[in-house]
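First the structure, in the form of structure tokens, and then the observations on it.
Only one protein chain is missing from this complex, and each of the others stays in its spot.
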Amino acid sequence: MNWLSADRLRLVVPALSLAVLLAAVFWIQPRAMSYTGLNLLFNLAVPIALATIAQMLIMTVNDLDLSMGTFVSFTACVTATFLQSNPLLGVLILAGCVGVYAVLGVVIYLRNLPSIVVTLGMSFVWGGLAVLLLPAPGGVAPDWIRAVMVSKPPFVPMAIIASVLIAAVAHWIVIRSAFGVVIRGVGGNERSVTRAGWSVLRARASAYALAGVFAVLAGMCLVGLTTSADANIALRYTLLSIAGVILGGGEFVGGRVSPIGAVIGALTLTLAASFLSFLKISPDWQIGAQGAILIVVLALRLVLNRHEGRTAR
Amino acid sequence: MNDQRDNPVLAVNGASKSFGAVRALNGLSFALAAGECVGLVGHNGAGKSTLVGIMNGGTRPDSGTIHLGGNDETGRYSVAVARKYGLRCVFQELSLCPNLTVTENARIAHASISGFGWRRRAERVVRSKLDEIFPGHGIDCDQAVGTLSIAQRQMVEIAMAFSESDGPARIVILDEPTSSLDANIARQMLDHIRKFVGGGGSVVLISHILSEILTTTDRIVVMKDGGLVAEGPSSRFTMETLVGAMGSVVRARDAAAPPRDRTGTTPALTRRGTDGAPEFRAYAGEIVGLAGLGGHGQTETLVELYRGFGGDWLAPADVKAAFVAGDRHVDGNLPMWSILRNISITLLTDLTRAGIVRDGDERAVAQSWRERIGIRTDSLDNPILSLSGGNQQKVLFSRALATRAPVVLMDDPMRGVDIGTKQEVYAMLRAEADRGRTFVWYSTEIDEICQCDRVYVFREGRIVVELTGADIREDRVLAASFSTEAA
Partner (left out) sequence: MSVVRALYAKPWIWSFVAAIGVWLVTIAFTGGSSAGGLAQAALTFAAFSIIVGIGQMFVITLGPGNVDLSIPATMTLAGTVALKIMDTNDSLILVGILVALAIGLAIGVINYGLIKLLRIPPIIATLSSSFIIQSAAISYNRGIRIKPPAALAEFTTATTLGIPNLAYFALLVSAVAWVALEKGIYGRWVSAVGQNMRAARMAGVPVDGVRAGTYLVCAVLASLAGLLLSCFSGGAALNMGAEYLLTSIAVVVIGGTAVAGGFANIPGIWGASLFLFLVVSMLNTYGASAGIRLLLTGVIIIAVIIAASRSPRA
């Protein structure tokens, strides 16, 4: 009984839904059960998983980033232009982006601003910068990123290896490391963290900066897969990243997040899109189906939480 | 013991503290020696929590000195300084992060545990203390605190307070540590206190369970009205003398009207008691008091009673109940508004025709209440926050009394109100009650409780005693508020 703690229970639901969905896909399309098939099913999940981890870090400190989609688009544009033609400048720009995220974390905390509105404003800024950089689709992915993204390691497809790696690294940072504990503590009970002598400002700034790092990586991976970029390439990521965190058992407030769950959530969302197209559901309803999935998961969560509350009494 | 007292580990001298008009602490002196456990008792408003705040560095006294380990720390004292001297506190409110595991909370509390292998070390620190204090506790240190029972959380807090971080714990202040523990576990904790004290540590223990105080402490300090009223070795006190010391001279109840015979009349409000607790009843025209130590379920009861009247979706044409908030920043003030709008909000349905508020009527009602209750301001259009605390409270009173609601629920609304106003409000309440209104009044002040027609004393979330007529006396309320059963 102790083994099935609330945190683990949180992971069981997303893992099960991924398994069920995968089984359904294999049943409809047995050919997907192969090295290439799996890679095709999941390779677009890699940048989504990275963006989901980024969103999760922001949600850990009880905020929400509505500029995730435009930010990933912008970093994708930078990757396909500067990073390719002038690597040093490209790296500087991307580092600057991470700095901007840290500053956002500081400003939102110091001025007590609603993160929703600030990041909504930032989405204009990133969108504008992306359009300035690439008014029309174009750019070229740097060869080394391309090489990594299309590499074919033996036995296990790249997409799976990358997902596991992302989950492991994020889990280590957020759950296992001493630093991650402080960030989650800020989300759980800011007062007690302050009382123990920690700087909430520093914790929030680092959470935002780290989110920036993961989002930059998401943009780079995305370009590696698509070979070129455009200013609207990742607009869907705002919703996908939020949905991925929620699907994976994360919560909006209280610092309750699960990096492994978030990656599973991102994989589930990617798979759901393929599944719906296999089912010959009209592409018109694809977005709607994602919204519906989100609602169903939240409803399930409510039922589970009630159950949990009853057993804890 | 007296030779130790000359060399205290913690000494507060002549400390005074006022919050607005209320004098919470009145030149109090308190000393704690090494190897001593002091019990701190007193009813609501005696100044216990203010004293605790001053000792742990969270509250700065207006005057007075504080010495730790013989050093004068007056002026630069803070929570951080207190921690350096090995002073730890356990509060009633949860000070852990519910989303983190027990081990991770230990890491937050003890910043010195870091670097590689921190998890193992943090776990060892907290687990060894848990095992030592509460053998067989059954708490999994990898479990999130939020999933533990309230008693288990309390055990974790206690273990963390006694555990070693930057240095050993030397002084531990425990504010109602056993309130959510069962007798057996409470016993383990009290035994640990004795062991800790035997090893040279010092403890300040606050508890409403007097048997704990009498059996565990070396010395008892009784507080009342921000001062010290009795002090001495614990062996010199009994339950009766303790309760007696907390109260003032027992006054005869002025004009104690005999309790009216209520058989045959239906109460205006009822609430069934759980687990054999007395049923709550309030009849029309009565002032019903809710007494007991603060935080023992009175406010929750009032809120439940209020919400029982509905009105979440549609405002009823006739307001059935009104609520006077005590914690005005949390559930009273509408801080962006003027005094006028703050008075009229509950009454608004009466002042509206076809959805439009009639400004003239609104102002007239507010104006009349401003005069009746004496809100000191030059204009009703001033913001509510421009008023003093007591005057803000008057606004909240007007808000409720101005309605035609037959039931008025009051959540300790007289905090920070000056004595003159209090007398006026008491008279007003009595007059309104005589006109048939029912008041349910949670108060932390004995004087106010003694003005009620019927009193329910709360302890640990439920009603323990119902008092009526001549039985409504300070000693009866005190005796019921504190658990005086032998352990």
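In order of appearance the chains are A and B, and numbering begins at 1 in each one.
Operating definition for what follows: a residue touches a chain if its C-beta (ideal position, glycine included) is under 8 Å from a C-beta of that chain, and two chains touch if they have at least 3 such contacts.
These figures come from a predicted structure and were not determined experimentally.
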*Which is it among B:A183, B:A317 or B:I356 that touches the chain not included here?*
B:I356
*Check each of B:A322, B:M414 or B:I446 against the chain that is not shown and name the one that touches it.*
B:A322
*Based on the whole complex, identify which of B:M336, B:A364 or B:A427 touches the chain you can't see.*
B:M336
_Interface with the undisplayed chain - residues on subunit A_ = 64, 107, 109-114, 116-118, 120-133, 135, 239, 242, 246, 252, 282, 284-292, 294-295, 298-299, 302
*Those residues of subunit B which, in the complete complex, touch the missing chain*: 303, 306, 311-315, 319, 322-323, 325, 330-337, 341, 345-346, 348-349, 352, 355-357, 399, 403
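The working rule: only the chains that are shown with their structure count from here on.
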*Using mean CA coordinates as chain centres, what's the subunit A-subunit B distance in Å?*
45
*Considering the complex alone, what residue numbers of subunit A touch subunit B?*
2, 5-7, 176, 178, 181-182, 184-185, 187-189, 191-193, 195-198, 254-256, 308, 312
*Which part of subunit B faces subunit A closely enough to touch in the complex?*
79-80, 83, 94-100, 104-105, 107-111, 113-115, 118-119, 140, 142-144, 146-147, 149
